[in-house]
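Everything below concerns the one structure shown next.
Note that one protein chain is taken out, while the other chains of the complex remain in position.
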Amino acid sequence: MKRYPILPILMAGSIFLLAVGPFLPRWGMFLINVSLCYGIVVLGMMLLMRTGVVSFGHGLYYCLGAYAAGTLDQVYKISDMAVMMVAAVLVTGLASAALGLLLRKYRDIFFAMLSLAFSMILYGLLVKTSSLGSSDGFNIAASKIAGITVAGTSVDRYVRYALTVVFAFLTGVFMHKYLNSHMGRLAEAIRDNELRVEYMGASVRNVIHVNYVISAVLAGIGGALAAIAVGHIDPEMAYWTTSGEFVFVGILSGTGSVLAPFLGAFIFETIRSFAYEYSPNTWQMALGITMLVVIMFLPGGLWSLFARKRGAA
Amino acid sequence: MNTQVSKITKSGVALLAAVLATAPAICNAQDKPIRIGLVTFLSGPAAGPFGVPAKLAAEAIVDSLNAGKVPAPYATKGFGGTPLELVIIDEAGGATKQVAELRNLVERQDVDFVIGYISSGDCLAVAPVAEELKKIAILFDCGTPRVFEDASYKYVFRTRPHATMDAVAGAMYLLENRPAVKSMGGINQNYAWGQDSWADFTAVMAALKPELTITTSQMPKFGAGQYGPEISSLLQSNSDVIHSSLWGGDLEAFMLQATPRNLFTRSQLILVAGEPYLHRLPGSIPDGTIIGARGPSGVYAQKSVLNDWLRQIYKERAENYPNYPAYSVAQAFLGLKTAYEKAKVQGTPGTEEIIKAFEYETFDSPSGKVMMKLGKGHQAVTGTAYGTTRTVNGQITVGNIKYYPVERVQPPEGVKSVDWIKAGMKPGKW
Partner (left out) sequence: MAQLLAVLIDGLIYSSWLFIIAVGLTLIYGVMKILNIAHGSLYALGAYSAASLAGYWIHHGYPPMGSYAAMLVAAILVGLIAGPVIERGLLRFMYGKDEIVLVLVTYAVFLILEDFVKLVWGVDPYFIAQPYGLLGNFTVGALTYPNYSLVLFGAAVFIGVVLAWVLTKTRQGKMLLAVIHDREMSGAMGINVGRVYFITFTVGAMLGALGGALTAPMISVQPGIGAETIVLAFAVVVIGGLGSLPGAALAALLVGIVRSAAVHYRPELDLFSIYLVMAVVLIMRPKGLFSAQEARKI
């Protein structure tokens, strides 16, 4: 497999995005912003997929992260982005540590369905809560970052964009190092053959639990950043179709490297956006056909375009 | 020969030069059409009853405006002589998607105005974005009072009243016609619209008739489609009246399942948003059902030149007469046209001028007079109407129509709906 120097590419990519941001049309900045948020969540999905489990309920953490950020603003009137990010990490970390205790015993479809069940329970709880706007959700106004007010200034959108780019970079670097570490390699081993890993003395359940928590925190970060970028959150974020989208983008991107989720998320968002514009009556069909084409011709996901195998060893 | 040709050529060139010289004066922004972005449901359960009727109405209205065929005072072509162009996108996909699509509409597709949004969630999400983009956005159909009660906007307008009046007028009509009701049950979809409708209605009834007992509040999930247990529960509750804000396929399914089980021989049904289904459910809506149209629209629109116009242009494109979303979209276009032309008369129709003209304006629409009197001039108010169904010659019609004026059914400026209802719905000064 061709090996790319991932860290320099991440660094260069982030600097490029930060530099070119002010010159982009605002819809472009927004598109990249939302794609990166998705990308961060899918990064977590990728970790889980490398561990051999697929979660159909990551919308739970995406939503929790967003609502943690939102509740700070709505209920406690704290609208500092830095505090919101910390809250998102804490809340999702704790929730996933608890739920992970249960989920780590399951595999395959049961893991998927149990995680789906939890996310739908959160959805139901949020829809019942009229003080949080029920199914309409509410608007959040993240107006400050580390004490400096940005809302209403000309750099408002750029700051949110830059914040997302920075987080994408940090999470990308972290995940890259993690995957190349002891734990990361154990994850792949578990995917291949759990029983052997147990025999060799590692605790499969612990690894799955830790990876689950990491992926959940990533989803929470993505959710909080999305809340800050979009300015509105609603329980739809916990609905199973949202989780399904994450799975879909994960498979679309492939698990080749940490760059894959960001690339896949960006392409997905772009295709969806243009499908809306050019075929408002048949955008679902357009999306479905595109998916089939990708699956049929690029079974390793989009990333396999870039990672061509060398000749037979 | 040569001289003649050269004369013709010379005069031709002269003419061309003259045209080109004066062209800048003529070819100003007036020739470039006004692009209006329309955001409405083209897929999903809201498309059939609301989204597509709104789209058909919008297309019919734009064609009619461009041809100058709209009755007075809207006879000018387009807006102030400039033709209109519609850019339509699907409202499906959720609030986050709609926020992105609004940005695309404004920045990528370069629309001048946005008219849209049926879902309250989408309205709440896009309003701040429209403010940020500094583009006039007209919310044409969503019902939540929260838009202008929780915040104020400069660029956002809503040309139809919010949903509080549906509950208030409904309760008043019910008590006027069935003063002896003692118990009430409800079946509403378990999401914001259903929850708010029920909460508003019970609050109004509590203020008007405190001794009423609430028997059961069924909250099936949106799109459930299967209401067997809910209907059994309602049957057992023996309620005098059943309140429902169901719409779309859910309403049709509920009626299909409930009517054969004789639910409505026991209980009086009030359908707060039932108007779009009158022509769809012959035989499935029992006589005596109280129907709301979220305003004096659709079957409740009083005879007028404008009403006849809308009914005619809509019927040419659709199988039926226009329902209330079609009337809502008409209000949006006519309200914007009025503001635009008023601003143009006074000078240039720039965004700031149009906003000033739009605020607190009053204009005529197929459903009657619309006054932008709430939300600091950004939120419309009208009266509303309720009626009762009866079958005449095999067709369902509404009779016993009662109209309610604005001051009886809407909270005045500065008072939140919830508080106004709790305090007894004292008519404000309008």
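Each chain gets a letter, A and B, in the order it is written, and its residues are counted from 1.
Everything that follows uses one rule, which is that a residue touches a chain if its C-beta (ideal position, glycine included) is under 8 Å from a C-beta of that chain, and two chains touch if they have at least 3 such contacts.
The shown structure was predicted, so the numbers you read here are calculated from the model rather than taken from an experiment.
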Note = Of B:88, B:151, B:208 or B:235, the residue that touches the missing chain is B:235
Ask   = Of the residues listed, B:141, B:252, B:341 or B:361, which one is in contact with the missing chain?
value = B:252
Ask   = Out of B:35, B:154, B:261 or B:390, which is the one that touches the chain we can't see?
value = B:261
Query = Among A:20, A:109 or A:155, which one is in touch with the chain left out?
reply = A:109
Remark   = Among the options B:216, B:304, B:351 or B:400, the absent chain makes contact with B:216
Hidden partner interface residues of subunit B, rising order = 42-45, 47-49, 51-52, 190, 216-221, 223-226, 228-230, 232-233, 235-236, 248-253, 256-257, 259-262, 280, 283-284
Task = Considering the whole complex rather than only what is displayed, give the residues of subunit A touching the chain that is not shown.
result = 49, 54, 102, 105-106, 108-110, 113-114, 116-118, 120-121, 123-125, 127-128, 193, 195-196, 240-241, 244, 247-248, 251, 281-285, 287-289, 291-292, 295-296, 299
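The rule is simple: only the chains that are shown with their structure count from here on.
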Task = Within their complex, state which residues of subunit A touch subunit B.
result = 25-27, 30-31, 34, 127-128, 130, 133-139, 141, 156, 226, 230-232, 234, 236-237, 273, 276-277, 280-281, 283-284
Query = Which positions of subunit B touch subunit A when the two form their complex?
reply = 42-43, 88-90, 93-97, 99-101, 103-104, 106-109, 120-121, 124-125, 127-129, 132-133, 144, 146, 151, 190-192, 195-196, 199, 222
